[in-house]
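Sharing a structure here in structure tokens format.
Here the complex is missing a single protein chain, while all its other protein chains stay put.
A, B and C are the chain letters, set down in written order, and residue numbers restart from 1 in every chain.
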């Protein structure tokens, strides 16, 4: 394992401190690993997200005007604890209530929900939405549902803009859920990620193999297969998204999200392939984001996220945003 | 070689097209691989940079308000040709003249200079500055001087802001050179980069080795050494920068630049180590940039850049900027 | 040995912590197949903290001791393990009550209460708690608890009952290899979890086996 690191134990704290040093407009509550805005506007709905670390810039990089009020940072790939989330809720309390944006993983759901229950006992108005945009694995009635991945960033952006407009908690929740209903993602990995504490790759890939449909924690996806060309990957991914949520005739926002180990040059190249496929399906691209937004430590690979837009979502997507990792 | 790619031959063109699809405010002259602003303001000095590709987002990602007017894209690590640079100069001609911002490499110097000579024959007022911020290898009277690396991004930013203010070519050149005189960088690699056309790593590193003082094309640096801790690297790098250009008592801008394969989490962690060392040396940090700005394809590793500021440079650093890779 | 005193319980939990800390890396590897590779780390983190805060725990009685453990575990175990193991210890503490000694029947009840505690936590978040066959640690914990209950009904000896319970946990963990996960993080990867045991279930088998070995 070659990383820029001191010790695995101090990794998350040092990373958060480094973020704060570069962004003095943010605060870091070290004991609970909460990154929050210095000034909390108590006249708008507070938005909190978070989860395991290892997805940087998600989520702390999205704290700022027009997105989140706080991000709760767990250890690498491990949900933050109930007490951490509870602290974030109390430290960003607003007169308009708090919305938790949770990626749909068991650990996150349990810790965030239990924390919300505690906060409700304190008479804080807390509600939650669950992002589940990853189409890699078929949903079924018997399972816990789909994973939440890069589509979460669009939920942050749109809910953030709605909150900034002064909408009520119910309204912000409604538009967050509308976003969740209209966003789909799928990703692939060329290499495994390496969790610092473990020190070796989470999964093994042959020199000519890739994992198609991988999750953002190195979880397996649809299939192990030979490395495919960018154009072929784009065709398969866009087709599968289109099968799950037809995009013909729609206006869409697209995110080409790198997993951490793939350079921007490859992401831009991939956007060239993906955007052509999306237009082939009869959709119109309204906005495109290319970069590392929801990573998987140092995994090489990328995901494609498509969000179907209406005029409300377009306006909220375009609204002012100023965070470390997303500005307009 | 595992990359998101179709063929090495089409790599640069597809990448530029993918960039343009995400940033429709930019134009791509495919035949000459020039990325330029759609609207050229002929009442400000035009700024052109570029060089070999493989350093994304540099330089095309810095085309936009407050930075460059055009970026000329060579093949991976190969300077663009005279004709390409000449085309960029003529297509962005302004009444106030053109400044070329050249990283100090033989190929870039020759192609940009010869192109400038051609443009001068067309009565275009062209001047140039040469960035040489890499302190890894000692300069000597007998060599071509130091390499230009991540400090180039600060030169783009500051010259861009000066041009935007309406300053003359001589004035913009002067402040660009002031920036060059006050900026120093040093980097290290944990892995080699892999040039797509070659398909194998440029250099070999053992499992516990790193290259200290590496260049942004995988050129060797000061020494091959065992992988060091983030804190120890930061101490060595900041000390060497301070030896080359004393920073005690100065206000500085800092850039923690990833080389493409190192995830943001490690860069933020590294910023924590570096900023402490800089403050130890008695300097005050005015602004910090953390991210991938001047990469080396997919190399894992990072560089530290320190720019000594005065009130003029601070104002220009803070001025409005809106490009794909840098906004405020 | 026919009774478990408060002191015995602290020794058992201390052994448990040692086993968990020892197995940090192998437990992570178990979680790599269909999960995210952090189970060992998440669990060990809480139990390392438990050992660190050991002297501040409440040693008044078995219930108080388990409850003080639950607070540390809930706070310091990462991921799903925090709420799951935290609620298991909390429910166990409540079931134990403020007593300084328990027998096999009470141990069985405590384990059954832990099962219910975990299921209630699941219910609050997912509408239903995990049951046997969902491929979670419940697949090891339920057979172990049921084995203890059966042994108690049959009037068996404490240590041999615990040995049987550990074997039941191991067998339960083994059976998770054959099925696809329906709950937990692995519940999002579908059939790709088949062929690998659930990390939590397998871990429980290892932990229970280690504890009974230390007592024998």
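Note that in this section contacts are C-beta pairs under 8 Å (C-beta built on N, C-alpha and C of every residue); 3 or more make two chains touch, one makes a residue touch a chain.
Every value quoted in this text rests on a predicted model; they were computed, and no experiment measured them.
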item: Chain not shown, its touching partners among those shown; value: B
item: Residue touching the undisplayed chain, where the options are B:59, B:147, B:184 or B:308; value: B:147
item: Chain not shown: contacting residue from B:14, B:56, B:75 or B:93; value: B:75
item: Absent-chain contact - pick from B:1, B:40 or B:137; value: B:137
item: Where the unshown chain meets chain B, residue by residue; value: 52, 74-83, 104-107, 109-111, 113-114, 117, 134, 137-138, 140, 142-147, 195, 197-198, 202-203, 215, 217-221
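The criterion applied here is as follows: only the chains that are shown with their structure count from here on.
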item: Intercentroid distance (Cα basis), chain C paired with chain B, Å; value: 54
item: Computed distance of Cα centres, chain B from chain A, in Å; value: 29
item: Touching two or more other chains - residue numbers and ranges from chain B; value: none
item: Set of chain C residues in contact with two or more other chains; value: none
